[in-house]
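Working notes, structure below.
Yeah, one chain of the complex is gone here, protein chain that is, but the others are all in their spots.
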Amino acid sequence: MSSLILRTATRYIQPILVLFSVFLLLAGHNEPGGGFAGGLVAAAAYTLYAIAYGVEEARRLLYVSPQGLAGAGLLAAAGSGIPSLLYGKPFMTGLWHEGDVPGFGEIAVGTPLLFDVGVYLAVIGVTLSIVLNLAEEE
Amino acid sequence: MLIAVLSGFALALIAPSLHRLTHKRTGFLVGLLPLGLCVYFVRLASGLDADVAPVRETLAWVPSLGLSLSFTADGLSLLFAALISGIGFLVAIYSGGYLDNHPQLGRWYAYLLMFMASMLGVVLSSNLLAIFVFWELTSISSYLLIGFFHEEEDSRKAALQALLVTGLGGVAMLAGFVLLGRVGGSFEVHELAAGAGLIRGDPLYLPMLLLILAGAFTKSAQFPFHVWLPSAMAAPTPASAYLHSSTMVKAGIFLLARLFPVLGGTPAWTAVVMPVGAITMVFGAYVAMRQNILKKLLAYSTVSALGAMTMLLGMGTDGAVKAAVAFLFAHALYKAALFLAAGIIDHETGERDVRRLGGLARALPITAAGAAAAGLSMAGIPLLFGFVAKEIFYEAALHGPDGWAAALTTAAVVSSMFFVAAAACVAYRPFFGAATETPKRPHEAPASMWLGPALLGAGSLAFGVFPGWIGEGLLNHSASAALGKSVDLHLRLWHGFTPVLGLSAVTLLGGVAAYAVRPRFTAALATVHRGCDAIGPQRWYDGALNGMLVVAKLQTKVLQNGYLRHYLAVILITLVGLSGSVLLTHVKEIRKHVIDSLVIAWETVEFYELGLAVILIIAIAAAVHSRTRLAAIAALGVVGYGVALVFVLFGAPDLAMTQIVIETLTVILFVLVFYHLPPFAIYANRISRARDLLLATSVGVVMGVLTLVATATQAYPTISSYYGEMSYDLAHGRNVVNVILVDFRALDTMGEITVLTVAGVGAFALLKLRLGARSRGDEEGSS
Partner (left out) sequence: MELVLAVIVGGLYAAGIYLMMRRNIVKLIIGLVLLSHGANLLIFASGGLTRAQSPLIAKDGHVLAPGSADPLPQALILTAIVISFAVTAFMLVLVHRTHQEAATDDLDALTTTDR
């Protein structure tokens, strides 16, 4: 599976895909996208890398284990529900902070963003956990 | 009273831990509660007044169901409560001696207390549903008590039988209660009693009566439901003494008496209850007489006594109900004493067969005295309470319903004769006459054990000499409560030379004669008895149980056969049948709708949409038909991307994006796995393929039509508009789909990513944990 063209292309495409996935995640609240789509794109990016360079290299590039990523995602998503409890509201009520950021205009940051990040990480973690481990089965 | 009932449950919870601390003294400690309760109930009883309404306490439990914890302290409930707690006290102490070194004695106390508390709940509750709850609790706790020696198969079987028989009866009873509650408009017994006339005239009266009687009869071991009672002798003796003298089996009698003011006294009541009771009485007494094992003998005599009480309540005259109450009290006293004495004999000698017992009075003087008093009471000898009870029993039988008096009196006298013989077997034979060799050398049981028979025997004597003590008080109130009107009960030791006294004399003579001919008689009829046993109710029970197992096995074989496609076929045929039939009833509208949408489609469908559809259909067909895996995967990919295009065309960019990435990853996964698999083989033959194709096509047609109908109808207003309106203002998001996922319905999404993670962990575990391979490797290594 080691074609030079694939390897070379992957070297450029993979970071772009990961960047794109982050964009999807962040833009997802207002434009098409979101944690599910973003996470899948990121997972696809690493899968591509694994095809081009092998699973070992892909794991090194990912830096953390996919299972850990999935766990962290779940934790982040569940944790995003806790702040609302401190305000005496039901679990997982969205809390928002609005503010003006120079150069960006008005921007709102809230717990649903953290939740979406959790979804993003969980999707990456689960997908890669299956794909990479299965690919190692030779 | 609530505390009185619940305290038993509370103590049951801590009894095992308590036993660990106190060891041998637990019996006395635990006994303090029933003793205290008994004193409490007796005090309440002494405060009873015919002119004052009984004390009631009510605590709403599930008001929406009409279920409340309401307790009534009238004569009937207090009589039972006093017996339950009083004998409970003796049994608790007794079990300390009987189960002396049993490793699970702590657990035993827990069961015993739980049972006692449940029984108190049954007799004190005045709400039908609460009675049912406690009733079932007695079934469960008696299951635990009967099956206490769970290492033995007999115990387990007997416990299960008791649970099944009384449990089934309980369910029937619940159905009867529900009917009664609906007809009567309340679940409170005293409110129902006020509307008794209306209830008795209702067309549902007979069904509800029969259902409730099923509950009472199973619990009180009436023929042919009596089978569980003799089997339950596998229980430890203290449990038998408790369950069969004053508690479990009396619950049915209690229910009959409790509901007598509501349901009783009608021709239907008499026609059912009286004969069943009479048959049970004679049958039980006869079978009791030919038993040789002490406990079995007592068990059948209990069946008979229960029959007598049922018969009396079935007769329903004032005199009969009074007699039932008196007989009940007498029976509780002597039967508990005899059971406890039988337990002592078993415990001290290791022998249960009366034929091999004799002369124990020297070794066990106190037990012998107690048992003798109880036995004389059972036989109905003057100066003992049993005599007093039997006198008014005969009196009631003589004044029975028209045309029945002679038959009932004969039945009563005959079974009483057998009682005399049975009493002689239990209380005379083992203690007097020549001593025999027994497996253990007998010596008097510890005080904890003889206390019960001694006290109860003394009670039989004391109440026998002075029947007025209890007759004028508690028993009188009890009979009044059962009849629903104030009556006077006069118990006297000496009635003068009446026909009843003559009957008593005849009974005694006949009983002695029966005792004398007993061994020869049973030997002569042994084959007949065996034949009767072979077709008796125990066989019916076994047959029903086995039948159930056979049906269960059969249906498992048919429905749970392990073939996925069979399960699938069952589900799908049901689906097609149900939805198909609904669709067929609207076939005209649907046909019109299809034609309409055909026209619309013709006018509006864009050519690229049609092209997409054609490609999708071809790809689907290819996925089904392909001979190689790679072709199948490719076709699957085309289907996936095609679906994504549908999402693109109809305003779902999020879906399209997700679908495309997923499809890519799916194809990669498929390739990774299929790489290792063998080529497709065709396993099924042509016929089964055609059959599956037919089923699949019909499901497809139904689902297609359903889609069409679903797009055209809207049964409920959609909630989507809310999300559309609130998405930006509340959640600062313009992508409504994403806002729903991460904000409005975030908890659902949380669940979904949890499922996702579980699937991931599962796959990881499957791949990495090779438990099977490792164990096989070990085997190979060791061999």
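Each chain gets a letter, A and B, in the order it is written, and its residues are counted from 1.
The rule is short, and it goes like this: contacts are C-beta pairs under 8 Å (C-beta built on N, C-alpha and C of every residue); 3 or more make two chains touch, one makes a residue touch a chain.
Note that the coordinates shown come from a computational prediction; the quantities given were computed from them, not determined experimentally.
S.K.: Under the stated touch rule, tell me which residues of chain A contact the chain that is not displayed.
M.R.: 30-32, 36, 40, 123, 126-127, 130-131, 134, 137
S.K.: Tell me where the left-out chain touches chain B, residue by residue.
M.R.: Against the missing chain, chain B presents residues 562-565, 568-569, 572, 594, 597-598, 600-601, 604-605, 609-610, 613, 616-617, 620-621, 623-624, 629, 632, 636, 639-640, 643, 646-647, 649-655, 658-659, 662, 665-666, 669-670, 672-674, 676-678, 680-681, 683-684, 692-693, 695-697, 699-701, 703-708, 710-712, 718-721, 723-725, 727-729, 734-737, 740-741, 745, 748-749, 752, 755-756, 759-760, 762-763, 766-767, 772-773.
By our rule, only the chains that are shown with their structure count from here on.
S.K.: Distance from the CA centroid of chain A to that of chain B, rounded to the nearest Å?
M.R.: Those two chain centres are 55 Å apart.
S.K.: Going by the contact rule set out above, which residues of chain B touch chain A in the complex?
M.R.: 653-654, 657-658, 661-662, 664-665, 668-669, 672-673, 676, 730-735, 737-739, 741-743, 746-747, 749-750, 753-754, 756-757, 759-761, 763-764, 767-768
S.K.: Note which residues of chain A are touching chain B in the complex, please.
M.R.: Going by the criterion above, the answer is residues 24, 28-37, 40-41, 43-44, 47, 51, 66-67, 70-71, 73-74, 77-78, 80-81, 91-92, 94, 96, 98, 108, 110, 112-113, 115-116, 118-119, 122-123, 125-127, 129-131, 133-137.
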